[in-house]
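Would you mind keeping the following structure in view while I ask a few things?
Removed: one protein chain of the complex. Kept in place: all other protein chains.
Which chain is which? They are A and B, in the order written, and residues in each are numbered from 1.
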Amino acid sequence: MKRSRIPLYTTWAVLIFFYLPIGVLILHSFNASRFSSSWEGFSWRWYIRLFAERDIWFALQNTVIVALSSTIVSMVLGSIAAYALHRYHTRLQRVHYTLIYTPLVVPDILMGISLLLFFVGIGMQLGLITIFLAHTSFCVSYVAMVVLARLQDFDDSILEAARDLGATWWTTTWRVLLPLLAPGIAAGGLLAFTLSIDDFVITFFVTGPGATTLPIQIYSMIKHGSPPLINALSTLLLVVTFLIVWLVQHLTQEEHRHEVD
Amino acid sequence: MTPFLHFNQVRKTYGDIHAVDQVDLSIRKGEFFSLLGPSGCGKTTLLRMVAGFERPDVGRILLEGVDITDLPPNRRKVNTIFQNYALFPHLSVWENIAFGLRVAKRPAAEIKSAVDAMIDLIQLNAHARKKPSQISGGQKQRVAIARALINQPDVLLLDEPLAALDLKLRQRMLLELDQIHDQVGITFVYVTHDQGEAMSLSDRIAVMNHGRIEQLGAPAEIYETPNSSFVAAFIGDSNFFDGVVTELIEPDYCRLRIDGFPDVMCYNDKRKQRGDLVHLSVRPEKFRLSLDPPPNEARANCVRGRVAEVVYLGAQTKFLVHVQEYRLAITQQHSRFLLDQKPIRWEDEVWIWWHADDGYMLDRYSQTDEELLEMPAG
Partner (left out) sequence: MSSHDHPGARRQTVAEWLLTAAPFTWLFILFVIPTALVFAIAFKPSDPWGGVGAGWTLETVRSLRNPNYPAIIWRTLWISAVTTVSCIALALPCGYYIARAPYRWRRLLVLLTVIPFWTSFLIRIFAWKVLLHPDGYVKRALVFLRLADADAILLYHAGTVLLVMIYTLLPFAILPIYAAAERFDFRLVEAARDLGASRWRAFRQIFLPGIRRGLLTAVLMVLIPSLGMYIIPDIVGGTRSEMIGNKIAQRTFVDRNLPHASALSASLTLAVMAPMLWVLYMQGRRRGETRP
């Protein structure tokens, strides 16, 4: 049967559409010229300039602190939530599911403004702590959804087998459930980590004096700063993203190999 | 003999459905006991209650006289072979088998010698370091058995353990299971919907339907003397007749009137009286079939019919024969096929006869059970 060629052409056009701007950006990060209109030869100069920008390093440090802490907390909370959602089918879990699901589809700006109002309302000092609280709140949902998806393929009789063989609830959780869920939890954690590193809108609302994260820094550079520096910084961030995506793919691939057998 | 594993008035409902309904059952020590029935009959629920994964709503379960109803699964000396084996995918074959001893915190040396001995027994030495995903279905099955047996349980529960295997492997594992039972001598409770498995392995079988035990007995007892149309139709195949007792003859026999048949003689162990309505079950292989009139035999029933269908199956042939408005399913073994003078063909007029002892009166009959037959009436 002859297949339509439309999907083929669309896919490749879309991929070019995806990568053309990114490619141009990476290219320009090595352009010796200050202006994107002309190519004046290959140069590392923007990267070298980048390392001298103390603001960027400070922002990066903040970003990593927030991302690591909110990733860890959301991995714990999200995994517990996913397990509860998977294990029980009560009315409480229906409410719980809605509560987990909703933050995923609420636009960033609404989460940002509502959290700002909340923090202002309870008189909390805006800063890294409020950013951490905000990031954890949306990361929990992402981790929970990734882990829940893993649990759906999970054979519950494996847990029953462990209980049957004499393991307590606690041993079953540590020796069987967690090792088997680990790739899912790790993938959820990596997703949470990148989301936290990336987040601009929500952070913009709940940040306070001195608590500049990398996206906030990039935003002010886009608005007021020098484009070649952003090119260089973006390229570095893209490299980190590629590494993380590769890692996540690796984690899921492991799983796939088991399925193939 | 005191019962070893005892169900006392056990009941479990899910919503409106009675998964298990007032089950009273005693299983003997060392016995190979099967729970047999169609899916949804409650056999798995009953098994899971012994394992501790389900709790009865009402009733108690006793093991060696001790009430285990409320014990969690890890505190029962009962182990389970799961339908899909439920091997731990992240542990090697060796570690899977060692799991029960590890959680019991046994000394390392003891674990090692016990697991090694077990792996020798199931002949998987070459695969001890492999992960479950790297071994075949039959090998997984053996690992599951070893993993359960290493704890030396009082009872081994098997939940459709052969369902995932293909036919040849299933038959081989059947023999292996039988040998293992003989060797270890512990009580096996085996859940299956496959009557062949149950018949070939079990000391006793409980046939279940709609959460109740329809009949309990040795395989031959259940096959030869089914007490309901469900048991007769679910285990093997059968032909059902409605008749009225017209005459009691000798102490143990009676004569029946079945529409369209000459008088039928039948063994009357149910002590039916004149005028009683009876439901008769006759297994397909109990009939004899020939083109020539049958030899004169005492207590034989004989009718004439027309062959409507012939299905050759190699070891045997199935016939569908019309006798008045009845359609009889008849199976004939070929002992000397090529020597048979004249093979019976479609549309042939044939003689059918069976011995009075081979028709069996049912206690309970339900029209819907006809659906379980290979060739339902209608």
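Going forward, contacts are C-beta pairs under 8 Å (C-beta built on N, C-alpha and C of every residue); 3 or more make two chains touch, one makes a residue touch a chain.
Please read these numbers as outputs of a predicted model, since none were measured by experiment.
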Omitted-chain contact residue, chosen from A:A32, A:I72 or A:I113: A:I113
Contacts of chain A with the absent chain, listed as residue ranges: 1, 3-4, 6-8, 10-11, 14-15, 17-22, 24-25, 28, 35-37, 76-78, 80-81, 83-84, 87-90, 92-94, 96-103, 105-111, 113-118, 120-121, 133-134, 136-137, 140-141, 144, 194, 197-198, 200-201, 204-205, 215, 218-219, 222, 227, 230-231, 234, 237-238, 241-242, 244-245, 249
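Everything below uses one rule, namely that only the chains that are shown with their structure count from here on.
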Intercentroid distance (Cα basis), chain B paired with chain A, Å: 55
In the complex, chain A residues that touch chain B: 155, 157-158, 160-168, 171, 175-176, 179-180, 258, 261
Residue ranges of chain B in contact with chain A within the complex: 51-53, 72-75, 78-80, 82-84, 86-90, 99-100, 103-104, 133-134, 147-148, 151
